[in-house]
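Written out below as structure tokens is the structure these notes cover.
Coming up: subunit A.
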Amino acid sequence: MSLLEIEKLCLSIHGKTILDRIDLSLNQGEVRALVGESGSGKSMTALAVMQLLPYGAMTTGNIRFDGRDLLHASEDEMCALRGDDIGMVFQEPMTALNPVKTIGEQVAEGIRLHAKVGRAVAEERARHILDRVGLPESRFPLTRYPHQLSGGQRQRVVIAMATALKPRLLIADEPTTALDVVLQAQILDLLRDLVHESRMGLLLISHDLAVVADMADQITILRAGTVVEDGETVRVLSEQLHPYTRQLALASTHVPEIRKPPASTIASANCEKPLLSVTNVVREYPGARIGLFGRAPSTRAVNGVSFSMHERQSIALVGRSGCGKSTLARMILALDKPTSGTIEFEGVNLVGKSEQELRPLRRHMQVVFQDPYGSFDPRQTVARVVAEPLHLLDEKLTVQERRDRVAEALSEVGLSGADLDKYPHEFSGGQRQRISIARALITRPKLIVADEPVSALDVSIRAQILDLLAFLNNRQGVAFLFITHDLSVARAITDRILVMHEGRIVETGDTSSVLDQPTSDEAKDLVHASPSLHRALKRRMQEQG
Partner candidate 1 sequence: MMPFLLKRIGTGAITLLLASIVVFAMLDVVPGDPARMMLGMNATEDAVQALREQMGLNQPLIMRYMSWLGGFLVGDLGRSYTYSVPVSQLVAERAVVSLPLALLALFLSTAIAIPVGLYSASHRGKAADTIAMGASQLGVAIPNFWFALLLVYVFAIALRLLPAGGFPGWTAGTWPALKALFLPAIALALPQAAILARVTRSALLDVLGEDFVRTARAKGLSRNTVLWRHALRNALIPVFTILGLQFSFLLAGTIIIENVFYLPGLGRLIFQAITQRDLIVVESVVMLLVATVIVVNLLVDLSYAAIDPRLRGT
Partner candidate 2 sequence: MSGVKTLLAVGALLLATSSAAMAARTDLVLGVVLEPPHLDPTAGAAAAIDEIVYSNVFEGLTRIDETGTVQPALAESWTISDDEKVYTFKLHGGVKFHDGTTFDAEDVKFSLDRARAENSTNAQKALFSAIENVELVDPATVKVTLKQPQGAFLYNMGWGDAVIVAPESAETNKEKPVGTGPFRFADWARGSSITITRNPEYWGTPVALDKAEFRIIPDPAAATAAVLSGDVQAFPFFPAPEARAQLEADPRFKVTIGTTEGETILSINNKKPPFNNVKVRQAISYAIDRQAVIDGAMFGLGTPIGSHFAPHNPAYVDMTGAYPHDVEKAKALMHEAGLQDGIKVTLKLPPPQYARRGGEIIAAQLRKIGIDCEIVPVEWADWLQQVFKDKNFDLTIVSHTEPNDIDIYSRKDYYFGYDNPNFDKLIEELNITSDEAARKDLYGKAQKILSDDAVVGFLFELARMNVWDANIEGYWVNAPIQANDLTKVRWKQ
């Protein structure tokens, strides 16, 4: 008998069908991945197991845990199971912990509840499990509050809470999505070890095939609330029998087809004046106030960065979260001022210029942001959103001219001019990112700074956007500065790469050479931690012989 058995699970919320006849089983000591794009119903399946579904949810079918019917279990029975026999780790470590309780209290709480032990004993056990997840008391006393920990450390606390009582089933819902690749690798290692140690069953929910390829024994692929394919991980992913599986796999390793003209043209460009040159840029943030007059030492988010880029070039700026790459991007966009150093665009130093003086420069430098939802004013139509940078042009445009230009920009990114009067929320995530790109293109810029342009997108859409960006770079000659933590993106569309670590650039070079043979430790860490579907499959197949 399986540890967890889901049969014909159907779920609707306020009458809207979310899950349709899901079947899934998981054995003791086994790792099962539940994979799918956003909206496919992965998380709802997990919450159905926990019986923590949102208000208005209706379920039919069967969920049996160790032979017990969970769908019909009483709330008291579920309380007894949750945290004791079934543990759960959530996606967002920043909000998953109660901000006003110490980590010791939060870990011990479940232990006291289920093991019926006193405060001291529970604390002792909490200390032990926190030590086990890599938070030794010497450095992380139990009296710490969540806000005193980093994201990765918080996720360790959540894992400690979920595994403190050695549950037989652990559900991890995108446990590493909010973390950078290095932390992701660490957390995945930790989960793997914990599962092995106490022979838990692990239901790992992820959108990332590369991640699950490395971890899971079994895989279930979901699409729009139904199971598309199900089976042993290596077999499913290597054979790719189902077209959707193949589509997912291809998209996650996508490299745009349009390749660059020979490198010689780029080399020759090297002798021209650079389009952008950043020299010794430093950005300090004042330290917190201590007492009346004292301050903590200031922190340097960006610490002596220099580099330059030429027209038509495509450069990746990679690094772990918090390494200063976004701060650098903002300074390049003249949205933030460096503490020292110069940033020259088209030969003009941006630092200290007034908004009026920046106008002609801004026309040639635009931006694309990560979040396709947050980068538009929700109260403006697409026409207004896309036309916004036209404000930078010196000539006055008539209404019709503006609309024509917007339509033109939209068609360049593959949208129709008929979409002009719609609002951004009427588009899908991928379409929004196209709108965002259209906005950046409308003034015919020479440089587009793209801050994680695809990291919030599902893999299939991501592939399309990468194609579009590559097209713009190669055919229209727009230079791109990509800010990303995802090395596969860097590899897909950039020529050069800058690896940033704690405010400094630690390695530069051609993208492929740096990613294939990193020399600095920081670059090596990044490369090794990056999940790769091919590498994982290769490794697993070797293991299995």
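Annotations for the structure displayed:
Here is the rule we use: a residue touches a chain if its C-beta (ideal position, glycine included) is under 8 Å from a C-beta of that chain, and two chains touch if they have at least 3 such contacts; residues count from 1.
Keep in mind how these were chosen: all candidates are chains of the complex that A comes from, given by their letters.
Note that this is a predicted model, so its numbers are computed, not measured.
Only one entry among 1 or 2 touches subunit A in this complex, and that entry is 1. Subunit A meets candidate 1 in the complex at residues 50, 52, 75-76, 79-84, 87-88, 90, 92, 95-101, 109-110, 113-114, 145, 147-148, 158, 161-162, 288-292.
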